[in-house]
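All protein chains of the complex are present and in place, except for one that has been dropped.
Our next item is subunit A:
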Amino acid sequence: MEASERGIKKSVSIKEMDQVVVRFAGDSGDGMQLTGMQFTDTAAWFGNDLSTFPDFPSEIRAPIGTVAGVSGFQINFGSTEIYTPGDKYDVLVAMNAAALKVDLPRLKKGGVIIANIQGFDHKNLSLAKYPEGIDPLEGSITDNYIVHKVDITRLTKECLADQGLGVKEVERSKNMFVLGLLFWMFDKPLDYTLSFIKEKFGKKPEIANANAKALQAGWNYGENTEIFVTQYKVAAAKLPAGTYRNITGNHATAIGLIAASEKSGLPLFLGSYPITPATDILQELSKYKADGVKTFQAEDEIAGICSAIGASYAGHLAVTTTSGPGMSLKTEALGLATMLEQPLVVIDVQRGGPSTGLPTKTEQADLLMAMHGRHGEAPVIVMAASSPSDCFETVFEACKLSVEHMTPVIFLSDGYIANGSEPWKFPKASEVRNIMVSFLDRPNGEDGSLQPYKRNENLVRPWIKPGTKGLVHRIGGLEKQDGTGNVCYEPANHETMIRLRAEKVKKIADNLPLAQPETGNTNAKLLVLGWGSTYGAIKTAVKELLTEGYDIAHVHLRYINPFPRNLGELLNGFDKVLIPEMNCGQLLQLIRAKYLVPATGFSKVQGMPFTTVEMKEKILKTLKSA
């Protein structure tokens, strides 16, 4: 645009950056999640690598203006590879005083605060419990930061004054103003969000119009006022060539299940009861009814898994989704599925526990429950996804192993990767592997009899669907005779069956990929061994320390039961093994017990993922310790 059109164009300095972390924070009703996601989609569309972290309270609408109601959305985007949502942010958008209070501690020194000043009036300051007479935007609290006070509420009202909208609608558009301003700051186009607005409010043109106007007004505000003098440019990342989409872990899990259904030829059945943070998977799959996906919202967690067991028995790819408290309720039925030797995929999106704990926060404390949380000797496969997009591959593999080996599989995800998102170079359908399934259709005994528990070379029994002619038989939770499956109380038979069921699961390791370092050498001084969502923080920390010349390595486990068959040997190659976990040391126990290596743990149970900085510090400390 020419200066002549607008009078004097202000001078703007352009700052190039490799990566930037932005935190949007406001009241639960301020639309911060939507704002964050729109910013994310635009950054992704523009070609940045990124990682996001939605962080919201478990109250749907806590009292307005209080710290309990603060909802945040964090995005780390860059021109380099990004594995975490970032330890600390460069920019904090604070829609009110409570948001500033909650999120200021993790703003980088010298970072930018964009404050909606009407959210800092006397009432809001007192709701946020700032002492009387203290304005955090003035004075020592925000001395070390660049504070932009913007009257977002008033500016939004003004730009929508002639739209004939009610106070509520105008109020609801202020997040678009913020988004427009941020787009200006980071030199991002408005197109993506404009088309989103058009789609979302297609049936309400006046609302679509208001949102689009507020978005543009925010951008113009950045462009035209003298307050903002710096624009930050983050170039597109040099990601591997290919087509990408942005995806959350829960979404990737849902799609992974659909892919497994298609590649196995088995109809998909999900029996589930809503629970945070797993509900999205049920919601997402409910949309695919046209594709034959059967979602069954059960009366409780137990009915969720039991209906899935019934569907598995009838020959479907059967899944149940839950989080910790629901997992506890499902354990008896999981024992039944183990005893029956029926395929079943149990998805546990972990959250802070025990009990209701921290329902919207993340944790990895269900690992030992997944491993051992059943009565009797009841081993099942346990797998864990390491990032949002890895949920796709891992849950697909869980389905494959489950139906090919006639065993329940527990798939562990957690709130961090379930809600977080990242760009995903998704595969073509033709690149996704097939899952081999066969149903028995004739008697399998040598004498022409039916042997429902006769095993193949992998110790796997046949899958027999009710409705198959000539194969009627009964199965159940009582101990079975080896081969025939008839009820059997003989002492020696019980031990045989216990060992067979365990051996079947153990044998799966024969065909699993070997464990190998993500980065670093197999004889490094220190191994950082991780599982699940700690991947990003470990990966970033180890990568940075490798560049700094330290002799370390990173191994990340997808399979926890059984472990990769070379894991013991691999562990012995390192002088030290450090296991970071968002629990009190659960993988640590398993590793020490099984391989007798003097591994040490790094524990964090705060409902928050590890930061790269704390990870690096711990690694260095461990390296230096005797």
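Everything below uses one rule, namely that a residue touches a chain if its C-beta (ideal position, glycine included) is under 8 Å from a C-beta of that chain, and two chains touch if they have at least 3 such contacts; residues count from 1.
Convention: contacts and distances are computed from a predicted model.
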*UniProt names the one chain left off this complex as which of "2-oxoacid:ferredoxin oxidoreductase subunit beta", "Xanthine dehydrogenase YagT iron-sulfur-binding subunit", "Glycosyl transferase" or "Leucine/isoleucine/valine transporter permease subunit"?*
"2-oxoacid:ferredoxin oxidoreductase subunit beta"
_Just to verify: which one of A:Glu223, A:Glu332, A:Asp551 or A:Glu614 makes contact with the chain not shown?_
A:Glu332
*Touching the absent chain in the whole complex: find that residue among A:Ile255, A:Ala378 or A:Met406.*
A:Ile255
_One chain isn't shown here. Among A:Tyr288, A:Tyr416 or A:Phe610, which residue touches it?_
A:Tyr288
*Check the options A:Arg23, A:His148, A:His316 or A:Lys504 and report the residue that touches the missing chain.*
A:His316
*Sole residue of A:Ala298, A:Ala384 or A:Ile508 that reaches the chain not shown, by the stated touch rule*: A:Ala298
*Using the touch rule from the top, list residues of subunit A that touch the missing partner.*
41, 44-47, 192, 236, 239-247, 255, 258-259, 262, 267, 269, 271, 288-292, 294, 296, 298-300, 302-303, 306-316, 318, 332-333, 335-336, 340, 426-429, 432, 442-443, 465-478, 486-487
